[in-house]
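A protein chain is absent from this complex, but the other protein chains hold their places.
The block that comes next holds chain A.
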Amino acid sequence: MSDTHAQTVSYVRDTMLPQAEPPLRDKGAVKWMRENLFSSWLNAILTVLSLFVVYWIVSHLYPWFANSVWRAGSLTECREIRDATVGSDAPSACFAVIADRWQQLLFGFYPKEYYWRPVLALVVFLVSLWPVLFDNAPRKMLFFTLAAPFIMFALLWGGPIWGPLFVALGFVLGYFAYELVNKSAGPLAATLAAIILPLLYWFYLVGPLAGLFSSVAPIGFEYVDSKDFGGFTLSVVIGVAGIVLSLPLGILLALGRSSDLFLINKVSVGFIEIIRGVPLIVWLFTASLLLNYFLPPGTNFDLMLRVIIMVTLFSAAYIAEVVRGGLAALPKGQYEAADALGLDYWKAMRLIILPQALKISIPGIVNTFIGLFKDTTLVVFIGLLDPIGLTNAIRASTDWNGVYWELFVFIGLMFFIFCFSMGRYSLYLEKKLQREHR
């Protein structure tokens, strides 16, 4: 210690004070509340009001849940049990309807002994997503992902396995056609060959081949008709098929719309604007009602397939616009850099443009997917028994006529689980792909 202060200050503390507790109002819960809940008189009023609203809602809903009846054969029984246990004027949920019909809500009329098939198909789907969604999977898993749609089809609909197998072989055929022709005649001829050869194969060879093999070796699961699909199986099949098919289609449309080729550009613009400009319910009615008139009488074009096609086209138009937003957000330098490297169009898109554009579009794409998945409930209007349609059918039985909220709570919860996990994954993906330094 120097002498300087010895003359000016009479006393200087030369030891540190022990850390004192902060004042009560500046620590712990009190501080948090003061800062977050009661920081001004307006906030204080709002806090009290909000608490009151929360209390009001919970106090009304809680007894309904707490008194719920899970074991009963009908709504009348539910009410008798409630009268016996908590009295006749207490609110009480009758979740017995879920206990009685949950299988129907999940699987529709799918044969009971084959419930494992949709479940296994869902597992196959989730496993096949693994290498696509997370990069810690072995790359060989991608082959499984490619095969997954056919495995899922064979599981869900059943029938001889030769049909899906030979259809899948068409893709392999296209791949080899591209590789072979590319070496001898260049990429344009190769692309054409890769499109035309499999198409010819699918139209003329698959039917007879599958028929022949099915009659020789009828291997496969019992066939389940589309009309037996219902409940969440139906929603998930339509939703997943729509999502999986609409993403590549949407990306192609977005590229088409930003293309310089006149015809491709105008066709893409026309498709997107027409599909997007008309409500989904109109397209569903078109699928279920109008298509029947264009098809020759007697042809039975599966209604579910028609719906999947319409839903796919509809969401592809939206995806296209979302992806186009991503393409437009890229600086022009990226395109020019790709050109300067001497990459052709597809390589430039695949290696430089799309990875960046898609990354920007993730929230929009997932948003569209969630919307699409929830929109599958619209099929109730064309007579398909999705979960909402089944609530109507369940209420139509004399046992459960009069049950509303319990069914809707259950359905809402199921949809929430699906949509919430999609949203969470999109957040995870955004964080993982965060490359800017902000």
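Quick note on the criterion: a contact is a pair of C-beta atoms (placed from the backbone, for glycine too) under 8 Å apart; a residue touches a chain by one contact, two chains touch by 3 or more; residues count from 1.
The definition used in the following text is that contacts and distances are computed from a predicted model.
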One chain is missing here; what is its name in UniProt, given the choices "Sarcosine oxidase subunit delta family protein", "Fe-S cluster assembly protein SufB", "Iron complex outermembrane receptor protein" or "General L-amino acid-binding periplasmic protein AapJ"? "General L-amino acid-binding periplasmic protein AapJ"
Touching the absent chain when the full complex is considered, from A:Leu261, A:Ile274 or A:Leu289: A:Leu289
Across A:Ser215, A:Asn401, A:Ser421 or A:Gln434, the one contacting the chain not displayed is A:Asn401
Residue in contact with the excluded chain [from A:Ala147, A:Ala393 or A:Val409]: A:Ala393
Which residues does chain A use to touch the chain missing from this display? 75-76, 79, 100-101, 104, 108-109, 112, 227-228, 285, 288-289, 292-293, 296-298, 300, 380-385, 389, 392-398, 401-402, 404
